[in-house]
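Can you read through this structure? Questions will come right after.
Only one protein chain is missing; all other protein chains are in place.
As written, the chains take the letters A and B, and residue 1 is the first residue of each chain.
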Amino acid sequence: MSAAAVLASECPPGDPGFCPPSVLEFYPEPLATFDVLGIHFAITRITIILWLATALMVFFFISAVRNPKLVPDRRQWMGESAYSFVRDGVAREVIGSEGLRYAPYLAALFFFIVVNNIMGIIPFAQIPPTGRFAFPVVLAGITYVLFNWIGIRQQGLGPYFKNNLFPPGVPKPLYLLITPIEFASTFLFRPFTLAVRLFANMLAGHLLLAIFAAGTVYLFTVGNFSVIFAPVSFAMAVVMTFFELLVQVLQAYVFVVLTSTYISGAMEEH
Amino acid sequence: MTDGRQPTGWSGANEGWAVLGTLFAGAFVWGGIGWLVDLWLDTMFVKAIGVVVGLAAAIYLVVTKYGRTE
Partner (left out) sequence: MSVLAELTGNVGTMGYGLAAIGPGIGVGIVFAAYIQATARQPESAGLTRTYLFLGFALSEALAILGFVVPFIIT
């Protein structure tokens, strides 16, 4: 049993010591590659984990509302509770009654993120697809387009930008200094931090778990007195797994709460 | 800023992150503009002036936008 059996990426050959897992964990060997219109696609185990997670979520929700009864059975009750957690707990609380229109998107977003995050601790998968930067970027991009579109549709193109870029109560000459800051903070930093927050948490959590797991295996197999530290490493791996579960659910929740906060901010009439 | 529209336990957290983001945005935007001016005028110090000016402007923006007495 070697460390290579635990990690997706191999140690460089001939390396005698401990080679810790790196960001290359997220770039495994592709199982199939093809090109479409000049764009290079590669199917890796991360892609398959993403498909499985999404299929699981979609199957659960569809089977929960098949044959709905007035007195729900357990599967229907679970599906309805899960959906109402986002619809009532987030959409209605943060946005108000107008928010129920966006509850389907927010629920889909929340459950997509949380199921993919939890893939980081499920055995045999053990890597969160949301740790590849492209996925949080696309999710944040959809949110960005959505809240800007809502704001422009609600307030008109000119007044929306005027309300965002020119805060009231500032003397006129200072607008030259303030407006670039407001523009960057609302239109550039918001989607960027939304994506990076999710990505960085998933990347760091996965690397933490991988280091403790690889360290346990290495400390057991290295053959000198270091073997007494192996149980410490194993205990840390177990503790960090539970902590990772908390972080994964929390990051999905924060993403959805921030999305609904931005939507509610775009809908406010000044 | 109406605080009653947050899930329970989150009051103020969004404002806190928005303040921090505004401070960083001020430093980076005006530092970036100062850096471009540096490239154009071939000097070395305009970046630092840009960062300080950006921070000052961002502090003013934070106080006027979030420190309003209601």
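As a working rule, a residue touches a chain if its C-beta (ideal position, glycine included) is under 8 Å from a C-beta of that chain, and two chains touch if they have at least 3 such contacts.
Bear in mind the structure is a predicted one, so any value in this text is a computation, not a measurement.
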item	value
Which displayed chains the unshown chain touches	B
Those residues of subunit B which, in the complete complex, touch the missing chain	19-20, 23-24, 27-28, 31, 47-48, 51-52, 55, 58-59, 62-63, 66-70
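Keep this in mind: only the chains that are shown with their structure count from here on.
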item	value
Gap in Å, rounded to a whole number, between the CA centres of subunit B and subunit A	26
Complex interface listing, subunit B residues touching subunit A	5-8, 10, 14, 17-18, 21-22, 24-26, 28-30, 33, 53-54, 57-58, 60-61, 64-65, 68
Interface residues, subunit A side, partner subunit B - complex	89-90, 93-96, 167, 169-170, 174, 177-178, 180-182, 184-185, 188-190, 193, 257-258, 261, 264
